[in-house]
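I'd like to ask you about the structure that follows.
Removed: one protein chain of the complex. Kept in place: all other protein chains.
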């Protein structure tokens, strides 16, 4: 189940990357590169930080082809994107939860400390978007906007807590996806966000 | 042969990095750092993604010294750069092909899947320039401009195809460099580029 959700998720993330590349007027190659890193960059950073070699996607060429296809398809269907916006936000939220859970599982399998497991989940969930924004030369959106990284944190904590209490894999996944999707949808609907820290340059000597 | 071409290539890339640093008014240290990453950053990212430790340049201090020398020399000869522009573009194109071929070879030696081998070649070819642009806070040029990353892709595919057909190393290298250089020179001369994907923010609700 998680694998097919993951397939949908990387395609959705690849499309989000392609749109960001389109806003920077990138060429086809740039679109594919950004699509790839948005979809698989989070897992790549996680694998490198955890020393988990070979990096996952190098062993699954189909993931690579899916991000390339997703990126190129976006160019074709970009004109309909406005109408698909709602669907897109749902797919992106599904991706966030799936990536987080998968990231936690990888770190758990390697025997890392709980706090590192949580960080591996969040890294997998949000770092693709951070790399996308770095390559598009803008301040990472996930560090500024309505609840996104926080959803990943809640999902990771909930997932580990349920596993720890011996809940079955199915129950745990169901809970993680339900809570994660509801929280993310609520954040979008009511523009929920964490408090912002504004520190003006002028105040620093 | 490939090694001496590689030496020329990293020096040329280091110089390109130093010029970009100069446009950002960096100090001597910043010039050297950017020169280093422009020249050796592509291979570094490739080695990390492939789990190929120790990273190549850590075992070849002479590469490090060459990038430092190239960076500092650029400051001295910057005033002549305008006149050397043509030569510089040729050296950069040689570097692109050499880096691509070397990157493919590293991934081949580690037994990776063909699509990963191609990506390793392209990564080695273009990622130095991407890191240079990130450190100089501008949108990576290779993802936007006239054929550059695409040349790396064509070279990688051609190289692997010829190897696969049992062509000798010399023939294969000759073909890769001929096609790569011609394509890159043609791209510069006639401003060939891939189609650009422009996606206006306004259209996204």
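Note that the chains take the letters A and B in the order they are written out, and that residue 1 is the start of every chain.
Criterion: contacts are C-beta pairs under 8 Å (C-beta built on N, C-alpha and C of every residue); 3 or more make two chains touch, one makes a residue touch a chain.
In this text the structure is predicted, and so the values were computed from the model without any measurement.
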Legend entry - Among B:11, B:44 or B:172, the residue in touch with the chain that has been omitted: B:44
Inset, instruction - From the listed residues A:3, A:170 or A:200, report the one that touches the chain absent from this view. - result: A:200
Inset, instruction - Over the whole complex, note the residues of subunit A touching the chain we left out. - result: 48-51, 112-113, 115-116, 119, 130, 134, 137-140, 142-145, 149-150, 153, 193-201, 203-205
Legend entry - Missing-chain contacts mapped onto subunit B: 18-19, 21-31, 33-34, 44, 48, 53-55, 58-59, 61, 64-65, 75, 78, 81-82, 85, 134-137
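One rule holds in what follows: only the chains that are shown with their structure count from here on.
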Legend entry - subunit A onto subunit B, rotation angle from CA fit, given as a multiple of 5 degrees: 120
Legend entry - Between subunit B and subunit A, distance of the C-alpha-averaged centres to the nearest whole Å: 29
